[in-house]
Every structure is written in structure tokens, then in C-alpha cells.
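Note that this complex is displayed minus one protein chain, with the remaining chains in position.
In this document, chain identifiers A and B correspond to the written order of the chains, with residue numbering beginning at 1 in each.
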Amino acid sequence: MLNGQSGPLLSLQDFTLRRGPHAVLDAVTLTLDPGRTLGLLGESGAGKSTLAMALIGLLRPPEVELFGSMVFAGTELVGLPEAQYRALRGNRIGLVFQDATASLDPCFTVGQQICEPLKRHLGLGSREAAARAIELLTQVGIPDARSRLNAYPHQLSGGMQQRVMISIALACNPQLLIADEPTSALDVTIQAQIMELILLQVRASGSSAIFVLHDLALAAQVCDDIAVLYAGQVVEAGPATAVLGTPKHPYTIGLRSCVVELDSELLKPLVGSVPSLNEMPDGCHFCTRCPHAIPRCFKERPPLIAYQGRAVACWLIADLPTSAAVPTPAPISAPTPVGAGAP
Amino acid sequence: MKSFWKAVSHQRNAMFGLAIVGVFILMAVFAPVLAPYNPTEQNLEFALQGPSAEHWLGTDSFGQDVYSRMLYGARLALGIGFASVALGLLGGLIIGLSAGLLGGRVEWALMRLVDAILAFPEIILAIAFVAVLGMGTDKVVYALAISFVGPFARIVRSDVLQVKARPFIEAARLMGVSPFRIIVRHLLPNVLSSLMVQAGIRISTAILLESGLSFFGIGVVPPTPDWGLIIAEGRGFITMAPWISGFPGVALALLLIGLTLLGDGLRDAFDPRSGGH
Partner (left out) sequence: MMGTPLFTVLDVEKTYRVGTTPGSGWFSAGQPRLLKALNGVRLEIAEGDSIALVGESGSGKSTLVRLMLGLEPATDGRLLYRQVDIEQFDRAARQTFRREVAFIYQDARGSMNPRMRIRAILAEPLRLYRLCPEPEVEGRVLALLEKVGLAADLADRYPSELSGGQVRRVAVARALAAEPKTIVADESVAGLDVSVQAQLLNLLRGLCREMGLTLIFITHDLGVASYLCTRIAVLYLGRIVEEGATADILHRPMHPYTRGLMRAFPSFGRPLTASLKGEIPSPIDLPAGCRFASRCPQAVPFCLTSDPVLKHPEDPDPNGARRVACHFPIRDTLDL
């Protein structure tokens, strides 16, 4: 849905989230343009789900402290009062979570749950809401939608439940859809159907979407842009073809070579594991595992700079004369016994 | 043991309760040393005297020293409490394990038996068993133990069923571990931890019950220095000599408070049912 404004739909500038003494998200800078899909990639502890939760205001003071700026369609989200957030959620920002079974209320019918945002945000009456609900259910591929309105979530299969979640999320034609691992709990053939559905709906309505994913290949298939997070820092961001096709940051390169594909000969896993919050280095968080780390990496955080069509946060690249190529990492040999911090 | 201490020490209530119970345990253990008089030594010329230098808490209608009787009463209370719970636990373990492990008709029969026992309030059961077994300290222990078997059996059975279904039990089976070893090494340790907490909580119930039985004259035999009995004896003299019922009453109340606090604290720290460790 075109909102008539030029410029990004969502813009994060040095957004930091602190929980106690630790910065779970560390100066995250991202933009999302209208009509584009963005994938947040990273492993456990990267902060991608935390970022999604913070975006929709489910993580807010006093549990955490927020710094920096998060602007959605001209509205600053950091410090936004809860009442105003509620007007956004389900209305201009739609949400899809991983576990539909846990997210759908088992005490209410499917129809009631879809109609709720329609009545509350769009002010539709019961009859109009029901009609729109049927329309939505049909759109997401649920057969015999009229009679499904009266079904309870547990009467539907996992894939069906997820479709219902999607229809709830899209009910009010949101400008932004946030989906946190929407298909991880589903079988692969159903996953493909659901992702295809989400993409179709998003493209058709011109809205933007943010996908939190751990599956790199899926992200490559589904997202226009990618932001790779490591321990709360954005290490690489840009178009998916660039970031995943020709990764430049050592972490992204390492991740890419870990992914099992149908013709993988030898996986080259990253050594070590994500440091705990207490042991996080001051500079680039990846320096403890990076094969190319230099002393500067441990102390100073590299800025995100534009390089070959994407943004990278790495001293190797920041310090390069612009014409030099990034050295490819040496092959990592078979795992040697690692310390107690090994995964 | 180390983790036990760590968990408990974080709970303020539990520590407070532990302190109180600790004092009583010391009283019970060192009663012979601490008591200035033999608790059943009668000195009729000094009967019904108030607290004084020779008798710190006064004397009762038989001239027996209230302080000494109170000390020995702690011994009796804690002794009967622990013993009856331990016996009841043993019985409950046997029944609950059999029911949980054997299943089928055995389980059905045993659980119906337990249901029958549980249908009666504990005090009624205890009275009934005392009526059958007779009065006296050991009979009280047996009577209470039998009435505790029901609740324990139920808890054990449900714990056994829960633990039995967990993957590591099947994994042990797949490894070729013998059924006996599975029960002893894998099942029991995981069942016993929450059970111990429940047992601890029951001790205060046991003490209250036995004091109650003795108070009504169907528990221990006089002149055994039992708090319930002493309170009953002092009833007739409540206006004249309130110290006879008063001090043991306070002692009983304090001990029960301490045990309850300790039990709650333990439960919060440990019992997986209530979301602990």
C-alpha cells in the first residue's frame, strides 16, 4: 500500500537495546523501503527476534532500555506510548509468529480472531467483518472458508493454522508485515506453500515485510534485502544477491559455507561459538572467531561502510584501498577439540 | 547436597524456618543434658508453682517440672513426626512404585485401595487405627504412618508415571540396561527429589496430629511428656496455672511455624511441580 511518502518505510539509526548491563542489540542501523522484503539473518543470540519484538513494542522499558531511533512511516517508535503502539499493531504492522498453535487463542473460533482486528482497527460491523474474514481466508487458500469461520484452532492442521495467522496479520492491510520464523515448525512442502502465499500477499498489496529467518537459502529465495546480525551487531546488509551470493564479511562467508546443500562436498564450519553476554569483546563481536582478526578488531567497532553494492562492518574492508579484493578465508580444517565454550 | 544448600539458602523463609526448627532439634537432642529434672519425677509438695529459679517454667499438678517436660516433649514430637512420615513414605513408595511400574490390574487394585484410605480425613483414620492398635507412643507412630501411606502412594505413582515416560528411561532400555537398574539408577533418583519435599511438609501435619490425639487422650500414655498431653493436663488449671498449657502450646505453635516455613521454602526451591529447580 503506497503511503505517498518517499524515503524508507522503516529506518533504524544506531538502535541499541540494553538488558541490564548488556547491549543485546548494539547500534543497529537499517532501512527498509516500501514494497521491499528484508530478511534478518543470524544464529542464536544474534538478536533478530529481539529486534522484531522491539519493533512492535513488545520489548520496552522497564524490562529493557532503548537508545537510538526507530522511525516507522514518520513515527518515532522509541518511547512511543503503549496506547499508540496498540493502534499500530494488527493494523499498520501485521505480525506472524513461528508457532501458530501457541499464538492462536484456543478459546475463540477462527472467525472471532480474524474479526477482532477488523472491528477494532477498521471499525467494521459484525456482518462486514465476517464477509471480509471469509474473503481473507479464501485468499490464504483455506477451502470452504465460510464454515471454517466457526472452527477452533485445534481443529485445523499446522499449515492451516499458519494460514489463519497470516490472514489475521493481513486483515487490515498493514504497511509492514513482520514474520518471525513463520515456517520453521512446518514440513518442507507446506513451508514452500506458506512462504509463497506470504510473498504473494505482500507483493499484491505493495506492503513491506521483515522476515526473521535462520535458513539462509530460504532467505535468498524470499527476501529482496538481507541484514546479517551477529551478537547484536549488523555485520553485513544489502541486496540478497550481493550479501548471500558474494558475501564479504567473514561471518557471512563462514555462514554460507556451513549451509548444507544438495551438492555439498565438504562443509566448512565456523570454529567456536557466540561469546556469552559477559564475555562480549568491545570492538567487533565476531573477532573472537574471525580467521582474519587484527588487534584493532578487538577494541574498535568497525563502521558499516558501503562496499561493492552492500554495507559491511569490517576493518579489513574499511581499511582497504577501494580497488583491492577481500582475501578469501583459508579452508578451515576438521574440528579440533575445542574449549568448554564450544557448542 | 551442595546444590540443595544453594537453593535453600536463597529463600529467606526457608532459612528462618530452618533456624527455628534447628533450635527445637537441638532441644530434642540435648534434652537429657539440658533438662534439670527428670520429666516424670513427681514432687507433689511443689505442685502448681509458677516460674521460679528452681523451676524455670513452673510445675504442673503433679509437681513435674514443666521446662524438663517441654524439652523432652520436643524430642517426642520430632521423633514421632519423623518416624511416622518415614514409615508412611516407605509404605507409599512400595505401593506407588508397584502401581506405577506394574500397571494394569495391579495398579487399578492398588489405587482403589489408596482411594479408600484417602476418603477418610487423616485424623479420623488415625483415631481408628489407635482404637485398633491401642494407645502408646509406638502405636501412635504406626497409626499415623498408615494414614500417610495413601497420600504418599498417590504422589509416588504419579511421579513414577511421569518419569517413566521421559526419553532417558527409554534410552536406558535401548542401551540394554536391566529393568532393575533402570528403576534404581534412573527412575528412583528422579522421583525421590520432589517426594522428599512433600515428606518434609508432612512432618508438621504429623506433629499436629499426634499432639491432637494425645490432647484428646487417645494418643500417648501419661505420664509421657507429650506436648498435647501436657496441654490437656493443664486445661483444668488454665486460670490458676496458665504456664502448664501455655509454654508447651507456644512451643508447639513455634515448631509448626518453623516447619511450615521450611517446608514452603523447600518446595519453592525444589519441587518441579511448583516451578522450582
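Worth a mention:
Rule of thumb we're sticking to: contacts are C-beta pairs under 8 Å (C-beta built on N, C-alpha and C of every residue); 3 or more make two chains touch, one makes a residue touch a chain.
The model shown is predicted, which means the values in this text are computed figures rather than measured ones.
Considering the whole complex, the residue from A:A100, A:I134 or A:M195 that touches the absent chain is A:M195. Among A:R19, A:K268 or A:R301, only A:K268 touches the chain left out of the display.
If you put the hidden chain back, the residue from A:I168, A:L218, A:A237 or A:A313 that touches it is A:L218.
Within the entire complex, the positions of subunit A that touch the omitted partner chain are 43-44, 157, 159-160, 187-193, 195-196, 199, 214-218, 220-222, 244-245, 254-255, 258-264, 266-270, 273, 334-340, 342-343.
For subunit B, the residues touching the absent chain in the complete assembly are 166-168, 170-177, 185-186, 189-190, 193.
Convention: only the chains that are shown with their structure count from here on.
Separation between the centroids of subunit A and subunit B, computed from CA atoms only, is 56 Å.
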